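A short worksheet on the structure shown next.
Yeah, one chain of the complex is gone here, protein chain that is, but the others are all in their spots.
This part shows chain A:
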Amino acid sequence: MSDPDNFRWMAAEQGLTFTLERYAAALTLHAGMRDALLRLRQVPLSFLDPTEPDSALVWLENGGRS
């Protein structure tokens, strides 16, 4: 997990500077999502299916049928 210094660096990479409180809030927020994000990263995804956003929109347009 990133620390506040890394967050400052990542924001700075995009030309952004926030208050210390803002970095702390962002860190808390991302820390709260961390475990689920790590699990999401482990989900195998094939190369051609899904390709986004096309395949999700096709599923919707088909009324939710694969």
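Convention: a contact is a pair of C-beta atoms (placed from the backbone, for glycine too) under 8 Å apart; a residue touches a chain by one contact, two chains touch by 3 or more; residues count from 1.
Everything below uses one rule, namely that contacts and distances are computed from a predicted model.
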Among "Amidase", "Energy-coupling factor transport system substrate-specific component", "DNA-binding response regulator" or "Sulfurtransferase TusA family protein", UniProt-listed name of the chain not shown: "Amidase"
Where the unshown chain meets chain A, residue by residue: 2, 7, 10-11, 13-16, 18-19, 21-23, 25-26, 28-30, 32-33, 36-37, 39-41, 43, 45, 49-53, 55-57, 59-66
